[in-house]
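Pasting a structure below so you can have a look.
A single protein chain has been omitted from the complex, and every remaining protein chain is retained in its original position.
Naming follows writing order (A, B and C), and every chain is counted from residue 1.
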């Protein structure tokens, strides 16, 4: 259903959603999620007072969920007009879309399960809408679609575009390729490479939710069993720590010697995959690399082994080779568990078709993790627009000072560390944790060192 | 649907189940669960060869699930005729009941959601059936209903009754009261007090599944938050360890000074509930005691606190006082999460109506835990019937020797430690873990000490 | 130097010590240790008020250290006359002995490094003194020497002997052998089998101090290395936990299947010694069994492996076989590290000659652990003498009630659980930890269950 919604008499927002009547339930979901996102709420309250985004349009291409809704509302409260489409049609919560349209004056163009052509058209419409409705606009991307769409239009397509943010590794890859080839016309802040994002999202978010997905899918007891973590980046560290915390004997496989050494120093067993394959009861891939589990490993695994992928793409377990190794069609033994029987009778259990297990078998990152991600997004957008980092003075000698001015060159840029720190400061406040500030003489001492 | 099923030409088993046609799906579930119960499978294979229960009837009152089915089938393979009714009508899996009746010749009298009067009648029918069909019979109880029903019939009611096993604390309470009042006419082995049962079921089973239930219900991130465990018995220890392993700051509340000291020595903060109430983000009761969280605690909790009970009964959180403290009806904010708003605006989130969270919000104990419980059951029943402990010699100087004879006096009796050891031995084998035996000179040395 | 000291005009205590002039330094050491023993101090203050041991003699055969001195003084303050000799001549701190004699009126018969004949004579003199100086006397043993000496004298030798306490497994063995052969004439409380003693002394005391000894001896970094714990009793659990906490990859070897399973469920690797021997960097024996590391294991260990014993006797590593496997004399490579070079060039490093490493290479149990042990001793002695358990009411339904009466039959007897609880209660107070008492309705509920 397409149409226009009215709110506060301001302006009509066109939309393309499933059903505006779903709004009440959507409001409930948004409110519940909002209660779990206190950092974003604190920022939103300030934005509401300061309205730094007055006269600015935001184009956002994100999962249309209750958590995203809270970000969109925060930007709206900051004064922006907001147009939102889906980064993945299957993730769209129609009732949330309805609430955003009918109650918050946000232009949403997303329906759960929409066709690919509609999905693509919505991206274009959102870009056009943002570009057309204000002189200055910004993008929030989850895969670089908005920025790339704008760039396809050349100088004209990017007219008024202040810059954007990107949430995913894939999106950064696309942007950096474009940058290397023909340059970017605006800065794009790499939100997912921010330190706090890595620590909370990758380590703690994935650490908990990947195991959550495995347990929901199988109800396996981790204690007493051997869990093999393939990859010891931030996410792999999180999975390994949590698995040990759950009583599993944990083996780490990693090709980078520095990371492998850190895993070993942390008390994990470290070994090649072919050896680990013989010993594991549960396998979790989290490498960002294809085919880390493949036929040679399937050939030596124990009967009943469980295979889960916690990496972004479903390429880490070689599904073709798994199918080829099996004697027939896999058997669905539980919802999200497919049992592959090999020719010698051993059975391997693939979870969620090899798709990222914390999303496919659980609920993805907890709201308190999304809170940090979207707080980063909000501050990054604000900084892009205002040219000032909205941080308060807290005695950090390395901090740029309150509301320090900053400009970003075109291209993929890191999120300023001061924004990281500001989000951490707010998150601590949300957790009720107080910390000290250095005394003036300590600040002086530290400054004299650096 | 009532009727009779045939198998192997042996005998007709009467039944009272929902629908025999559900059997194929039931067989699948039984097979999947069986694959996760290797200890019981090893025992079942031996029982099948030795048939020590030939001519014996087993009356069992248990949750009619795929795991229970594997126990029933093991006893059937041992030679017993088996009659099964439900310990809780809501736990009955109708397709499993169907498979047991049609494919395994087991007399099942249980339907999902049956009326209480039917449920009670089925217990009586199962007792009658077991008593009537063989000269010697045994009981497997989950709440003492079978043994108590038999005792209601006096000497006649217990005719041929060799003894039984009991799985629950509540059942043992009822049995011990009866024992104190008028005596028991047979031995009942307290399976749930066996050491291995405590270690695996209470500590590891509850430890993982209680947190699993909380995460499924709320998707809360444990890392960074404060989790309060009320009660530091076996289950409380498990919850506390796992919560720490998940990154939570853990506070323990415990009234027993020895346990409180052990919690403190394990690095946990220990304090009175009223202090912990101010600091916790998540509360888990696991005390076996009523009203450990009550109005005085609700009065000081933080907005958004999550309340979960992992104890057997829903009495540990005082629900009446919670309702009285709230300003209106609770609001269902997620499936299994009820939000109570207090007069000052703080919101408390009650999970699963205060019912045991690992069953109500997750799947209860993993199959590998049930495997141990039911292996204990099988060996306990065998020992009761044969008067011999089916253990192999493994050099333990305290062990009673291979197939040691044993007799049990009437009354509630502990499971012989040799059975504990035997199950541990098989469980290690199932996990692929080999251990040493003492050398003869070491055995001699140890014997000389004791 | 032998003689007599005077204090408070009461009575002359004969003595046999190195040098009374060492007293000032002894007082310092006693005071420092006393500051670390708050539980004993609380008990001593009460004993000083109540003087329950008036007219009673205490014969004590213990390590004559600053910690023991605080126990002796506490008993003295309780009204007892105290005679003390050494359980091990090499552990005697002469300055402590001097302070006890000159300042506290305690009869000490111990000199550091005294000859064995003197050591034996001192035991006899202490027994005679205690028996002769009061009508009622008690013993505190660390190896059963006092009780056995008294029993050698038959009925007359045990005249007036109320009972005693025993601190060691070896002592209990000797007592139980005597009990089995000809009976004991008095009760002996098995202090080292008390639950709190096991938890604090064995698990936490040995856990920390065994690793402390290994690190002091070698300065090895545990993180990144593989530590093999042989034996998973209380002490082995402590060593395994602490080693994991220090970053080591930990392997457990254990012959008891229940314990082995518990180790595995705790996330440790479990395997036979011969396999662990190939993988370990550091080995710690803590089994109570001889020859758990022997030639077949030395044959496969890695070059540079470190061998430590944390068991009571130096029999767990087979020193004869180690010597036989080496090509020549061991080389002293560090104080307390002997390097044995095998015929193939591999070098094994034996710590502290295979003697208990936490005593031989570190300082044994921390004072806060001895505090609990000696608090148990003091309360056990008081209970033996008064026939009342000096506990306060704390709402435990299983507690015997305040100052409950109790009598002990002759023979080795467990320490009443109420004493365990009382020490735990005081220890929590010393740690500044408050806990709740059950409410009256909770007590009622719990009572109704048991």
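Here is the rule we use: a residue touches a chain if its C-beta (ideal position, glycine included) is under 8 Å from a C-beta of that chain, and two chains touch if they have at least 3 such contacts.
None of the values given here were measured: they were computed from a predicted structure.
Among C:21, C:180 or C:223, only C:223 touches the chain that is left out of the view. Interface note for the absent chain: among B:249, B:292 or B:336, the touching residue is B:249.
From the options B:119, B:137, B:232 or B:268, the residue with contact to the chain not on display is B:268.
Counting the whole complex, the residues of subunit B in touch with the unshown chain are 223-224, 244, 247-250, 261, 264-269.
The chain not shown here touches subunit A at positions 169, 173, 195-196, 199-200, 203-204, 253-258, 260-262, 264-265, 270-275, 288-292, 394-396, 420-421, 424-425, 427-428, 431, 433-439, 441-442, 445-446, 449.
Listed here are the subunit C residues that touch the chain not shown: 28, 32, 35-36, 204-205, 207-208, 212, 215-216, 219-225, 241-242, 244-247, 302, 304, 333-334, 347, 362-363, 365-369, 431-432.
Keep this in mind: only the chains that are shown with their structure count from here on.
Taking the mean Cα position of each chain as its centre, C sits at the greatest distance from subunit A. In terms of their C-alpha centroids, the spacing between subunit A and subunit B amounts to 40 Å. Centre-to-centre separation of subunit A and subunit C, using mean CA positions: 56 Å. Contacts with at least two other chains are made by residues 261, 264-265 of subunit C.
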